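Removed: one protein chain of the complex. Kept in place: all other protein chains.
The first chain written gets the first letter, and so on, giving A and B; residue counts start at 1 in each chain.
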Amino acid sequence: MPQTNTRSIRPAYKEAWLCFILVAVVGIAKAQSGSFEGPKSTGNVQKSEQPSEQSTEKAIAQYRQMLQEANPADLYVTKGEALWNSARGPNRQSLASCDLGLGPGIVKGAWAQMPRYFEDTQRVQDLESRILFCMQEIQGFNSIDLAAQDFNTPERLNISLLAVYVASESEGVPFNVPMSLPQEKEMYKIGKKLFFLRAGTHDFSCSTCHSQTGRRIRLQDLPNLTTHEGAGGAYGSWPAYRISTGSIWTMQQRLSDCFRQQRFPKPIFASPATIALSVYMGFNANGSVASAPGLKR
Amino acid sequence: MKMVKANFIHISKKIRSWRDTFVFLFALLLIGCSHQSQTERVNAAFASNSGTDTEYLNESYLKLSFGPSGIATMDRLNQDKTQTFCSQIAYDATHTGMPLVSKNTSKPDLLFESLREANKALIFTPTDLVYFGDYARGEAIAQDGRGKTWTDSADQFSGGNCYNCHQLSKKELSFGTLGPSLYGYGKSRGVTSQAIYGELIKNPKESPLVQYTWGMLVNSKAYNLCTVMPRFGVAFESLKGFDHSGTKAILNERQLQDLMALLLDPNSPVNRE
Partner (left out) sequence: MSDPMRIRLQSQAGVTTVKVLMSHEMESGQRKGDDGKIVPLWNIQDVSATLNGKVVMTAEWGGGISKNPFLQFAVKGTKTGDKISLTWRDNRGDSRTDEVIVS
């Protein structure tokens, strides 16, 4: 073997090996960062599906962005505002004096500090239970009868309109759910316990679907409600306009349908346990900016 | 309550023993409870909050916030031991950062193991050792998410709703990721020909793959106690002692056999594409 140019060859080999190792490391690192967390699947199916996964997600994100500009919820916010200010109910009063926690009649920014404890009811109340209370106290509606109805009855639909209006007045405001009073802390604990409560024919709890990041049911992304990011994004986007039903859904309605799919018995509208869940999610969301009204499939 | 009072006077003449009295009072209680209307339930729910919310989440608290609807009865909120155990460790895990769906058993935990064994005991052997059915029906079961909700009827067959959480056939793009992909399940485990599949059908008891797959479908909690996967083949009465009229478990034996074929038959869309 000729000995000429040995010096020029050896550094080249070294460089080549370094390059090879670098490429290998980068290649392995890229392969490890799959789009799903959790247990590995058999075979290489998940990895070979990834390119089409990403293009599906991208297409969905683009579609959502286009729709965001045209959220029909805006139409319902206008209706809700009109309802809020009109004299209704047996007492023929408007809700203009309703205290949502910032003082009578102050709607702007009120939802972002709910649920919270209210001195006049000595209860922790969420958006809908508080609206229900004001409808009874000021307008003379019977909150028990209203709560016993279904979501699609005329007056319950009105509550959804009022809720979406009030929530929209906190758009852009960071959540600031208080957690200083023992009653508030108690509700947080109860909400968290219920969140993890497995029951029913399928052993489902809220946490079955909502305690891991990056998962989905069919093609519907699931927020991780135990984390700040997940709770902030998800909790803050309800009430929302649901395209599939062409209607406004509030958090109470979302919870009710979740429990239906969990094969639980039916939650009572604005009941303590449902408020507790909003306390849990709302407090987890603190600091995140409210985005309601949202737009959902 | 007036009607109940009249019955009391009428029936009390027939009571002859303490046992009868006890049974009668118990029946009264049941009647009273079942007559509670939705409005009354709501009333109770709202009334409980007139004071401070100092009650922890217990049975009576839950009863104030939920009500029966359709086939979704209140006894569904009664947890069995597995549900109680797994709810607790998930609640605790948020503090410790431990994974929520499985438990680290490097230190043997007696309760964990005994619950797993109890779940394992609920895995039944199918009639005539027939473990396999029809994969086309299996695919339909995997796609179907109905059953057992308060908008379903009592005699409605449940689906397995497998695609909710799993990938299965290659063609179906609308699949979830709560569970691992099952695409190529049989193929990647060596069931690559009808001959091999035939062996599984003939000698299912000798095949660990058949036993494991069947076991997972019937009662996944026998393998991973706190998995989020439902116990599809376990009779409700053996879980908590209540009986849902119409169907015994989420899926019946034939449906489970069809899912076995979907997963392991080489001709099934899960394996052939």
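Criterion: a contact is a pair of C-beta atoms (placed from the backbone, for glycine too) under 8 Å apart; a residue touches a chain by one contact, two chains touch by 3 or more.
All values reported here derive from a predicted model rather than from experimental measurement.
*Asks:* Which of the displayed chains are touched by the chain that has been omitted?
*Replies:* Looking at the complete complex, the unshown chain comes into contact with A.
*Asks:* Which of A:P72, A:G89 or A:P178 touches the chain that is not shown?
*Replies:* A:P72
*Asks:* With the missing chain put back, which residues of chain A would touch it? List them for me.
*Replies:* Counting over the whole complex, chain A touches the hidden chain at residues 67, 69-72, 74-75, 78-79, 243, 246.
Methods note: only the chains that are shown with their structure count from here on.
*Asks:* So, what's the distance in Å between the C-alpha centres of chain B and chain A?
*Replies:* About 27 Å separates the centre of chain A from that of chain B.
*Asks:* Using the touch rule from the top, collect the residues of chain B that touch chain A in their complex.
*Replies:* Going by the criterion above, the answer is residues 37-39, 41-43, 45-46, 48-57, 61-62, 64-69, 72-74, 76-79, 82-83, 86-88, 90-91, 94, 100-101, 148-151, 163-165, 167, 173-178, 180-181, 183-185, 187-189, 221, 228, 230-231, 236, 244, 250.
*Asks:* Mind pulling up the chain A residues that touch chain B in the complex?
*Replies:* Against chain B, the touching part of chain A is residues 36, 38-43, 45-46, 49, 52, 56, 121-124, 143-145, 147-148, 182-183, 186-187, 189-190, 192-194, 196-205, 207-209, 211-212, 214-219, 222, 226, 259-261, 263-274, 276.
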